[in-house]
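With one protein chain removed, the remaining protein chains of the complex are shown where they sit.
After this line comes chain A, so read on.
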Amino acid sequence: MVLNKRFLFLSILYILIVAQASAQDDELPKPYINHADNGLIYNTVFTYREHSFSGLMVVKKEGEAYRVVLLSKLGPSIMDFLIADGKLTWNKVPKGMERAVIRRIMAKDFSIMLLTDLQNPEKVKEKKNGYKIKGDNTIKIKLTADNKVREAETKNNFTFLKTYASFFYTNSDPIPDEICVNHRYIKMKMEMKLLDR
């Protein structure tokens, strides 16, 4: 009888744990690019201090990696790279941008902008009003009422370059219509408006 009770208790506990885990997995938003098989095109403005430059940013998921191509508005591509596991690999790099420090900053910014870490649910912990993603760069994300990412921010203590991204939606579509990536302490900004998908 005692054994039966214990078995019943363990069974209920197991069901509750599985249900909780699957509920969390269902609620965790996916990287928005997963909803765009053909890729996305954003009209993008980069601003560094008083300088600004605009172009078209094409983003597409390629296997487990994320491909980013920046085009000048006159047509030719300016840069082309892959982000995978938080690391950036150049396909085409403008002269002067090959430095490792730039590659690391860009990898961080574009990982946040693309929300690549949401691809790994095992890294994600649910927190009040959102999630915390552990990794090389700890990221905190906040959600909208309909479970889309509203804000993402690096939470590392020992880094000068803190990145935060805001995501704006005009309808129920999971693809953000506007994205703004900004930095604390450095006047460097990236503003993106969805053109096509």
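Please note the rule applied: a contact is a pair of C-beta atoms (placed from the backbone, for glycine too) under 8 Å apart; a residue touches a chain by one contact, two chains touch by 3 or more; residues count from 1.
The rule is simple: contacts and distances are computed from a predicted model.
A.B. asks: Assuming one chain is omitted from the figure, identify its UniProt name from "Outer membrane lipoprotein carrier protein LolA", "Simple sugar transport system permease protein", "Amino acid ABC transporter ATP-binding protein" or "NADH-quinone oxidoreductase subunit L".
C.D. replies: The UniProt record for the chain left out of view names it "Outer membrane lipoprotein carrier protein LolA".
A.B. asks: Looking at A:N43, A:T138 or A:N156, which makes contact with the chain not pictured?
C.D. replies: In the complete complex, the chain left out is touched by residue A:N43.
A.B. asks: Of A:L56, A:I139 or A:I179, which one is in contact with the hidden chain?
C.D. replies: If we include the chain that is not displayed, A:L56 is the one touching it.
A.B. asks: With the missing chain put back, which residues of chain A would touch it? List them for me.
C.D. replies: 38-39, 41, 43, 45, 51-52, 54, 56, 58, 60, 62, 67, 69, 71, 73-77, 80, 91-92, 95, 195-196
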